[in-house]
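Have a look at the structure below before the remarks.
Of the protein chains in this complex, all but one are displayed in their positions.
Up next is chain A:
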Amino acid sequence: MNSVGEACTDMKREYDQCFNRWFAEKFLKGDGSGDPCTDLFKRYQQCVQKAIKEKEIPIEGLEFMGRGKEKPESSS
């Protein structure tokens, strides 16, 4: 499965592998403490946030399409 940012796909897969292992072997068995994937997640996140900004994905609000693009109200 790819990431929304092409450059982030490898980092995403590494993180996913780590998470899926922790999820199945620790979290679901009652041991939710400790997250061995934090560092991987941080690196992956930085990449994704950058991709979201570059692609202008409207995480913060709503994007309008068709019949004359309207700017969403910006509250920030």
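What we mean here is this: a contact is a pair of C-beta atoms (placed from the backbone, for glycine too) under 8 Å apart; a residue touches a chain by one contact, two chains touch by 3 or more; residues count from 1.
Definition applied: contacts and distances are computed from a predicted model.
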item	value
Hidden subunit of the complex - UniProt protein name among "U6 snRNA-associated Sm-like protein LSm3", "PRELI domain containing 3A", "SERTA domain-containing protein 1" or "Iron-sulfur cluster assembly enzyme ISCU"	"PRELI domain containing 3A"
Residue ranges of chain A at the interface with the undisplayed chain	1-5, 8, 12, 15, 19-20, 23-24, 27-30, 32-33, 35, 41, 44-45, 48-49, 52, 57-67, 70, 75-76
